[in-house]
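Have a look at this one before I ask anything.
All protein chains but one are shown in place.
Chain nomenclature is as follows: A and B, assigned in order of appearance, with residue numbering initiated at 1 for each chain independently.
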Amino acid sequence: MTKKTTKAIALPRSRRYVGEAVLRAEDQELLRGRGGFLPDLAAPNAAEICIVRSTEPHAIVRAIRKERALANPGVIAILTANDLDLVEDVLPCVDMIPGTLDARHRVIARERVRYVGQAVALVVAANRYLAEDAAALVEIEYESLPPVTDHMAAKNPGAPLLYPELGTNIVYQVKQTDGDPDFAARDGDLVIRKRYEFHRQTAVPLETRGVTAKLIDNGERLHVESCTQLPQVLRAVLASAFGISLEKVRVTAPRLGGGFGCKEMVYPEEILVPAAARKLQRPVRWLEDRREHFASATHAREETVDAEAVVARDGAFIGLRLTGWSNIGAAFGFVGNTPITAMGAMVRGPYRVPNLDAVMSSVVTNKTPLNVLRGAGGPQAALVMERLLDEAARSLGMDRAEIRRRNLIQPNELPLDRGATGFANAHHIIYDEGDYPRCLEAGLNLAEYENCESDRKAAAARGRLRGLGISMYVEITAVGPYETARIALQPDGTILLFSSIMPVGQGSETTQRQLVAEELGIAMEQVAIRQGDTDEVPDAVGTFASRGAAAGGAAGRMVGRELVKKILSSFAEIPDCDPSKLRWEEGGVVILGPPREFIPLQEIPARLASLRGDLEPGTIEAKHRIEIPRPSYSYATHIAVIEIDPETGELKIPRYIVAHDCGKIVNPLLVEGQIVGGVVQGIGEVLREHVVYDTSGNLQTRALMDYVLPGASDAPADFKLWHMETPSSFNPFGIRGVGEGGSIGAHAAMANAVADALRDYDVAVDGSGPFTPTWIMEALSRPPRVSVSEKI
Amino acid sequence: MTPLDSTPQKAARDDPNESQTSLRVTVNGKQLRTLVPDRLLLSDFLREDLGLTALKVACGEGACGACTIVIDGEAARSCTLLAVQTEGAEILTLEGLNAPEGLDHVQRLFQQHHALQCGYCTPGWLMTVYSMIKRSIHPDSAEVSEYLSGHLCRCTGYRNIWAAVRRALGAANDQSVSGRE
Partner (left out) sequence: MKPARFRYVRAETADHAIELLDGADTNARILAGGQSLIPALSARSITASLLLDIMHCPGLNEVTQTPDEVTVGAACRQSRIELSPVVHQSIPLLSEALGWVAMPQVRSRGTVVGCLAQANAGGEVPVVSLALDAQLNLLLSGNARQRMPAGDVYAVQTGTRLPPRSLIVSASFRTLASGEGWGFSEVQLRQGHFALVCCAATLLLEESGRVRSARIAIGGLTANPYRAGRAEMSLIGEIADQDSLIRDAAQIASAERPWPARTDLHATGAFRAKAAVAAVARALRNARSRCSRQKRSDT
C-alpha cells in the first residue's frame, strides 16, 4: 500500500497555527483525484466477492444449495457459515451495561435470518459481474417467521421474538436520574405530555464500504484493509474471530469517503472477507454497492419518546419524565444503545431542569441494525426539549426567547453535574464551562429575532407561511477513555506523526499537523502524518464522537512534548554538555553557553550524530497516552427561518444562524465546514430522508432516488455563523469537539420553525417528520387552531 | 494499478458466453482500439481497465454525480453508460484535465474555499465545472443551480462549493471565511 504522507519541507521560522485558517495540504492529492480510497487501491490477483443477502426479514434457513451457482463461469468458491473457521462469531457492542441481554450481531446467519440484507453466503469469483451472476443462482430455502418491525409492538408480550432464548425483544434498559426523580405534576402549574416520534434515517456517506484481505509474510500474517473509523478495534476482533494472536493481524484503513457514524462499527463483512482469504489462501476483495449499502450499512435515529414536562407558571421547567424506546433493528451496533442513552442523558441541554426521571430502552426488530449517526441521539434529545419549550411558551403566553432565558444554566453554575447518565464510559455528565445566555443572545441578534413577526406578515403578503425556530443544545464530545500518539524525528530532520485519528473528511491531517507544529514551534511543512495502520499505531480509541481535535490533538501535542524531552535528554547525555544550559525554543535546541547556540529541528539528527561520533543520523521517537477522564461539551444556538409555499408544500430556508462554542478553535475554516455540513445534513434528515420498510419487513428505500439527500439547491440562502471560544478546563488545550453539532441543532430548529410557520393550524409537530410536501399539505388541510390557554 | 487477473476484459477473453464488441474511443487524448464485454459499464472500463480511478462509483444509478466525466465536451455520467456506447467519442477524465503538477486554477479555488472535505465526490464536481466553463455559463445564471443539482455532497453542505464554483465562473469573492496558507 502506498503511504499517503504529506511532503515536509524545512522553513526557518516557527509559527503559531492554532486559530489559523490553514489550507489543507491533503487537498492536493484529493483534487487531483488521487485520494487513495479503498476502491482505488490496487488489489493484485484479488478475487471479487459478492455477498448473498437475506431477502426475508425473519426466517429459519432450511437449506442453501450452491450447485447451480458453482457451475457458473469464473466462480472460485461459495462459502456459508459452515465453511468458515470462526472461533468467535459475534461482533462487539461497547455499550452493553450490566443487565443488557445478548443481542450481539452474528458474523453470518446460521439457522436464522433477522433482517433483509443480512449476509447468508459469500460468492467468490473472478470479477464482480461474474460473482453477481452466480449469486443470483444460489438457492436458499427459507421458512418464514412472522416479522415485527414496529418497536412499539415488538416491546409488548406476545410479539414475535427475534431471540426466543431471551424471552423478550427489550434487550437494553437504562435509568437516568437527577435531582428528585419522584417529582410530581402538582409541583408545577402546567403539565405537558407528548409522544415524540423519530423516523429512521441512514448516514449515506458517498463512499460505500469495502474490505480487502490477503495473507502476507509467507502466509504468517493476515492483512486486512477496510473502510473503518476503528482499525485498532477491528484488529482485536479479527484476532478473536480466528483465535490467533494480535501480532498476526494487520489492519490498515485508508482515507474514508465520509463516515458519519456508519463506519464506527465492526461489520460482518469485515470478518467474512478475511475468513474467505484464509480459507481460500488467496487475496480477496469486496466492494459494497449502493443497493446493498442501504440494506446492510447501519441505520439510525428511529425511536419513540413519551415525555412529561412539569413547568412553573413563570416558565421554569421543574422536571422532565421520559420513557423512550429505540428501534435498534435486528442486533446491536457497535454503539447501538448510545443514541437512546443520549436521549435521557442530554435531553435537558443547556437548561437547568433540576429533576429528571428517564427510562430508556432498546428494542430489537426485523430491520437492519442501528448505530450512531452524526449527533448520536443528540438531535432527538434536543428536539424533545426544544419542542417542549415552545409548547410551554405557547400555553403560558410567553415569548419563546424569554422562556429559554428563564431556564438557561448561568455561567457561574458551571461546571455542573447533571446526574447519572448510563453511558458505558461516562457515568456522570458534568458540564464544563460556558456562557449559554450569551450564546442565545448572539443567535437571536444575528437572526434579527425582533423582526420575526413583521417578517412573517410580509411573507404572508407574498403568499408564504414564514416560521422561525430556535434551538440550543449541549453536545458531549471528546470522549475518552484515552488516546495515543507516536512521533518520530527522522534522520533527515523532518517530523513524522503517527495519529490515531482517521481522516473521514474533517481535515484531521491538517488539524493534527497544526497542533504538533505549534507545540514544537516549527513550520507545518516540516510535519508529515500517517494514520490507520495498526502496525504503526497499535493502540488507539478511534475517530468518532467529535474527538479528533480535542482527544487526538491533545495526544498529538503531548507527544510533541515527550519528543522535546527526549531530544533534550539526548543532548544532555553528551559528555561536556551541561544539561542546565539546554532549552527548547523557537523550534530548536538552544544551548545557553555563552556563546548561545541554536540548532533548529531539522539539523538536530545530524548534529547529534556528529557529537556522538555516529556514522549516520538516527531517529528519535516518542509516544504518549493521554488519559481523558471526562468528555468536554460544545454548545450552540441554532435559528432556522423557513418559508412554506402553501400551494405545493415546498419549503425553503431563507436564513440559518448558528452561534457556536467549541472552545479553542484550531482551524476556523475546518470548523465552519463541519458546522455547515452538519446543519445541511440535519436539514435533509428532517425534510425528506426516510428509510422506509413495508409492514412485511421489506426495505423500500434502496437507491439514492428513493432516499433523497439534500442537494445544492437546499443550502440556506443566508447562512451566518458566529463563534465563541470558551476554553474547557476538561481538555488540556481547551478544545471541544465540533463535528456533529450542526446536525444536533438543526433537527430541533427546523421542527420549531415548521411548528411556528403552521401555528395557525391545529397541527402537532411532535417529532422529526420528515416534513415532506405531503406532510405539510396534510398539516395545512387541518382545521385552524383554537387559541386556548392551558394553565391549570 | 489494474487488478491483473480480475478485469472483466480478461475474464471475457476466456469465457465464450461473454459477448464482446469492438470499441474505438479516445480517452484523455489517447486513441484506443480494443474489444470489451458488451455489459461492461463505462465507469468500470475507465477505473479498472484503464486505471483512471479519479471518478468514483458511489451509487450506480446516475443520481449522485461522483462518476461524472466529460464526453464530447459535455459532462456525463459514466455509471449509466456501457463502454461500448462510447464508440467514436472523446472522453476526458480528471486525469486528463490535471496540470502536470500541483493544482490548476479551479482546483486552487476549491482548496481555498474549503469546497471539499472527504474528497470522494470532488472529481465529479470538477468535471462539471470544466464543462460549465467551456459553455461560458455566467455565475448568476439559473443554469448554475441546474448543473450543481447533478452532484450530491454529504460533507460540505454545499455553501463552499457554491462559492468556489461561482468564483470559477468569474464572480467576485463573496465568501466570508477564506483560508490562507
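Throughout what follows, a residue touches a chain if its C-beta (ideal position, glycine included) is under 8 Å from a C-beta of that chain, and two chains touch if they have at least 3 such contacts.
Note that the structure is a prediction, hence the values are computed from the model and not measured.
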Original post:
Of the residues listed, A:710, A:734 or A:767, which one is in contact with the missing chain?
Top reply: A:710
Subject >> Residue among A:323, A:698 or A:772 touching the omitted chain >> reply: A:772
Original post:
Among the options B:81, B:109, B:126 or B:155, which residue touches the chain absent from this view?
Top reply: B:81
**OP:** Could you list which residues of chain B touch the chain missing from the display?
**Re:** 17-19, 21, 38-39, 41, 44, 60-62, 65, 68, 71, 74-77, 79-82, 84-85, 87-88, 128, 143, 145-147, 149-150
Original post:
Can you name the residues of chain A that touch the chain not displayed here?
Top reply: 128-129, 132-133, 136, 289-291, 647-650, 688, 690, 692, 700-701, 703, 705-706, 708, 710-714, 772-774, 777-778
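Here is the rule we go by: only the chains that are shown with their structure count from here on.
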Original post:
Distance from the CA centroid of chain A to that of chain B, rounded to the nearest Å?
Top reply: 29
**OP:** Enumerate the contact residues on chain A facing chain B in the complex.
**Re:** 20-24, 26-28, 30-35, 37, 39-40, 42-48, 73-74, 126-127, 129-130, 203-208, 255-258, 260, 285, 289-291, 503-507, 668-670, 672-673, 676-681, 703-705, 709-715, 719, 742
Subject >> Contact set on chain B toward chain A in their complex >> reply: 1-8, 10-11, 15, 17-18, 37, 39-40, 47, 53-61, 63-64, 66, 93-95, 98, 102-103, 107, 110-112, 114, 116-123, 126, 145, 148-149, 151-162, 177-181
